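Could you have a look at this structure, given as structure tokens, before my questions?
With one protein chain held back, the other chains of the complex are shown just where they sit.
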Amino acid sequence: MRVTVRLFARLRDITGASEIGRDVAPGATIGSIWRGLVAEFPDLAGYERSISSAVNTDYARMDHPVDDGDEVAFLPPVSGG
Amino acid sequence: MRVTVRLFARLRDITGASEIGRDVAPGATIGSIWRGLVAEFPDLAGYERSISSAVNTDYARMDHPVDDGDEVAFLPPVSGG
Amino acid sequence: MIPLLAIGREPLVLALLVAAVTDRQGDAAGADGGVAAFLGVVRNHNAGRSVRYLEYEAYEPLAVRSFERIAGEVAARWPGVRLALHHRIGRLEIGEASVAIAAASAHRADAFASCRYTIERVKQIAPIWKREFFDGGDVWIEGAAADPDDEVARAKAERAACA
Partner (left out) sequence: MIPLLAIGREPLVLALLVAAVTDRQGDAAGADGGVAAFLGVVRNHNAGRSVRYLEYEAYEPLAVRSFERIAGEVAARWPGVRLALHHRIGRLEIGEASVAIAAASAHRADAFASCRYTIERVKQIAPIWKREFFDGGDVWIEGAAADPDDEVARAKAERAACA
């Protein structure tokens, strides 16, 4: 299965990309994708407790399963307003 | 001494005048002018407890003395906003 | 630049009040983080009556002084807030604004609180009256007995402002 990962604000600066394609195994979750990113970009580890995530432009928890073609997004703490 | 009395909103409707000239004796207060008006226009009596007053465009209490040439105003309960 | 405190017969333009409170000079320029604003609007219903229109009148010089007093109370309670307050008089149709307030501050909590406090105080102490023309007649609306020194009323306005 292939998913698109969207990254914002400082997460994008750390990874150097706002959008990354990822091949994932069946049974993958948002959390497993996140852990894969942290392995690749250790500076992401500091966001372990403050990250939010979304699937297909809806907030979703880390244990949410992903499907082929999903858009998964990781959001650092927000600062709008 | 002569003072000008200004009346607003329903007080003006009751008295039929927005401005009345009044000759007052030395020692007159806002309160004595008010009581004179109530004697003349009994419908004002209902405002006994809710009236506010001013002298020369500043709020003033009923026991405030008046001087020749003063502008005295009587204000029913307000409803701005 | 329009005055910060005013009474007049022309339609109110909230954007002018917002511009007036945010256009600061010197050290205060650029220090605002938020502007809270309020418009009082003529409603088509009141106390079960169908309202056709309102007529507002004011004891204008005392009303302006009352606005200055309110602005002084705001300055004492929320230092750094810049306040604009305009009230319209004359005939107002349904949907038109009778009062406009804007309060700028470095922090939104102060902007909201001072804006809300201001409308409460206007209703308590500004010598302004509205006459309601409804289906079947008209009536002077009488609200608060105005007493600027009434600390109980002032405390009530502070509570409404969540201050």
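Brief remarks follow.
Note that the chains are named A, B and C in the order they appear, and that numbering of residues resets to 1 at the start of each chain.
In this section, contacts are C-beta pairs under 8 Å (C-beta built on N, C-alpha and C of every residue); 3 or more make two chains touch, one makes a residue touch a chain.
Since the model is a prediction, treat every value here as computed from it, not as a measurement.
Note on the chain not shown: across the whole complex it touches A, C. The hidden chain makes contact, of the residues C:Ala20, C:Val74, C:Ile119 or C:Ala144, with C:Ile119.
Looking at chain C, the residues touching the absent chain are 13-15, 18, 22, 29-41, 43-45, 94-95, 104, 106, 108-109, 111-112, 115-116, 119, 160, 162. Mapped onto chain A, the footprint of the missing chain covers residues 6, 8-10, 13, 49-52, 54, 57-59, 73, 75-81.
The definition used in the following text is that only the chains that are shown with their structure count from here on.
Centre-to-centre, using mean CA coordinates, chain A is 74 Å away from chain B. Distance between chain B and chain C, defined via averaged C-alpha coordinates, is recorded as 26 Å.
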